[in-house]
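The complex appears here without one of its protein chains, the remainder shown in place.
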Amino acid sequence: MSYYLGVDLGSTTAKSVIVDQAANVVASQVVQMGAVSRAGLAKSMAGALEAAGLAEGDIAGTVATGYGRRLVPGVGRTFTEITCHARGVAALVPGTRLVIDIGGQDSKAIRIDGDGIVENFAMNDRCASGTGRFFEVLARALECDIADLADLALTGDRDLEVSSMCATFAETEIISLLARGERREDIAASVHRAVAARTLGLVAQVRKSEPVVMTGGVAKNAAAVRFLEQTLDLPVTVPATPQITGAYGAALLARDTGRGGRVDDDPVTEQRAESPADCTSCSAYAPAPGARPLLPLHPR
Amino acid sequence: MSDQLASALAKLTAVADDPDAYVRDWTRRTAGKAIGAFPMNFPAEIAHAAGALPVIIQENREPDTSGRTLLAEFYCGYTRNLADQATKGRFDLYDGIFFADHCIQLLGAVDVLRFSAPGTPMYFGQLETSLADAWAPGAIRDKLGKFIEEIGTFMGTSITPTALGESIRLFNENRRMLRSLYEARKAGNARFTSAEMQVLVKSSMVMDKVEHNELLRQILAEVAQVPRDDRVRLHLSGHFCHAPKPELLAAIEECGALVVNDDLYTGGRFISTDVAEHGDPIEAIGEWYLARDANFPCPTRVKHATDWEDRLVDEVESSGAQGVIVLMVKFCEPHMFYYPELRKRMIERDIPHLLVETEHEGVPLESLRTRVEALLERIRTNELVAGGRK
Partner (left out) sequence: MTTVDTAVLDKSNRLSATKLGSKMVSDYWENVFTARERGEKVVWYNGSAVNPFFQAAGLVWCHGEAFSARLAAQRLEQPAQLAAQEYGYVGELCSYARTHLGCAVLTQNAAEHANGTGIVGLPEQAELASRLPAPDFFVNAYAGCSTGQQWDDISFRVFGKKVPIFNVSLPFLWGNKPDGGYLVGEEWEQASDYVSGQLHELVAFLESMTGRPFDWDALRQNMAYLKQASQYRREAMALCAHAPTPATFWDWVASIAHINFLPASQELVDYFATIKAEIEQRVAQGTPALRDERYRVYFDGIMNWNKLGFLARKFADHDVAVIAGRYTHQAFWQEPHLIDPENPIRGMAQHYLLCPTNHGANTIRHLILRDCEQYNVDGLVFHSTRTCRAFTNPQQLVAQAAQEKLGIPSMFFEGDVADASFYKDEILESRLEAMLEGIDVRRARA
């Protein structure tokens, strides 16, 4: 039996998922890190292997994704989170056309076609508005636990004007709302509403499509999902463990490529071998052959 | 790589990396006057015919400090950097400043210069931007006549049609040689990286044309034919008044892309059009200004005979590019206005593209890589998925 490992090294968590040849999830592991760390990564990978009762040697292929994808040791190849989330969602919720992935430091809207292939995507730029980090700022300013934020927001009813959605200024803005005597619930609800409006902007860039699935750590925040549904005026499905969607997609891509064709006999690689020995023309280009993004990744 | 080619390329790279050093050196060894010009349509031939070294002022690589707050943070990186250079006295090496383009952000930067160096001779000869009006050619001719007058007075000389004709021929030769290298890349020669291609054009904006032409001849004499490899072929589009950072270009290529064409200012756009070498030279420069926009439509000009989206699709198809990266200078309004028209056409034509906004401080590299790689993954998927879907 062959197993495939997907590793998603994000800005705040390391996620590992192991699938078998039939694409079933055998084990998964999420490790919280303060920042991107190799130790957190190793812990996550080891945890998944242990949970699956497997050794490293049982893994036939590994794909890494996320911001730290190049840090993953022994990885066969890497894919971006965009491709991995699309792949993961296509398997988890077949027929999905729009993925909204909100992680620790960025948010993305990904429109996919009927086969789970990325048609278009949009990402927030430098602005941390609406990301996991932004909700941490909100929780800190409201002096509540991040886990309690959703409950707080879901009991707010007044729509306050939150003028600044900049993570840098949001804290002072929230403090001044508190100073004005506004209820924490209303503030939490209003900020969630404003975040949903921002996300709608990302969705507008790729075109609204349905069904919609939300992934990433913020999808665990029920209020974020509820306000997004209201803003989109559409139901939003959340997978059981939304934060492992990328790692799951990566594991599936490891499985797809493992079954579909080895790197070694890929026609593209052969072409490359024929290219001239004088590589001065592409001195800027020297990725290891295995790190090159080559597919196929048809989900079936 | 041959020694002669390597040495010529190294010289051009040095100029592109530090234009100020070249200008200082040129003025010292020739005792001539240097004219600083701002993009995009300054008729440099006129300044050259008067005996000056016309230099298109580039963004520098220093962090913005003393001039940082003089223009608001929502100005493009180039104009904020110009304001910063102005307050640091970096334009002292120019004897005068001349420019022809009405961009509100650029005018803000130039006013910072006027306030920080009030003694510097400066002239703004605003060229018409609505190009299809019946009166536009006449108005443009008048403005060019004024440039002849003002630059002549500034240089203490009278610019003759003969001198202007000679400058035109020299500049045309420069553009022709650069175009031949661009055409070769479009046709499949992968000899130069996109950063190297940028060096060729950017150095031309700075250097004396006789010197630049000589180095280009050395390069052309020895340039080898290097076939493209298997990387995803991309077209770079946008950045129509200054150079994107070379490390940005390198990062795109490091992700597994081969840049095969562009419509950048420091690229295809700058060298697209020659000035007619016969007839009245002022008339010819006026026609060049109109033809330049017709050939490579720019969203800072309004007219409707030709459109950028058509030209973009032509350029993509003729070079075999598989996708486009739109390099938008953050806060560049003409580009923000026009981008949806480009996007609409690219979607209609199934040309995958990625929008990247650039700033003086650079682009967050990891985020850039993720987006570029996602574009490349998408193109490869399209290529490989059954049925050859595009």
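For reference, chains read A and B in written order, and residue numbers begin at 1 within each chain.
In this text, a residue touches a chain if its C-beta (ideal position, glycine included) is under 8 Å from a C-beta of that chain, and two chains touch if they have at least 3 such contacts.
What you see is a predicted model; the values in this text were computed from it and never measured.
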item: Residue, one of A:203, A:225 or A:247, that touches the chain absent here; value: A:203
item: Residue among B:14, B:93, B:117 or B:139 touching the omitted chain; value: B:139
item: Among B:126, B:158 or B:225, residue touching the chain not depicted; value: B:126
item: Absent chain, residues of subunit B that touch it; value: 69-72, 74-75, 102-105, 107-108, 111-112, 114-115, 122-124, 126, 128-130, 133-136, 139, 299-300, 302, 304, 328, 330-331, 333-334, 336-341, 343-344, 357
item: Touching residues on subunit A - with respect to the absent chain; value: 161, 163-166, 169, 172-173, 176, 178, 180-182, 200-201, 203-205, 207-209, 233
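Here, only the chains that are shown with their structure count from here on.
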item: Rounded Å distance between subunit A and subunit B, as computed from the means of their C-alpha atoms; value: 38
item: In the complex with subunit B, residue positions of subunit A that touch it; value: 67, 78-83, 106, 115, 117-119, 121, 123, 125-126, 268-269, 271-272, 275-276, 278, 280-287, 292-298
item: Subunit A partner contacts - residues on subunit B that touch it in the complex; value: 1, 190-193, 195, 224, 226-227, 229-231, 250, 253-254, 256, 258, 357, 364, 366-367, 370-371, 373-374, 376-378, 380-382, 384-386
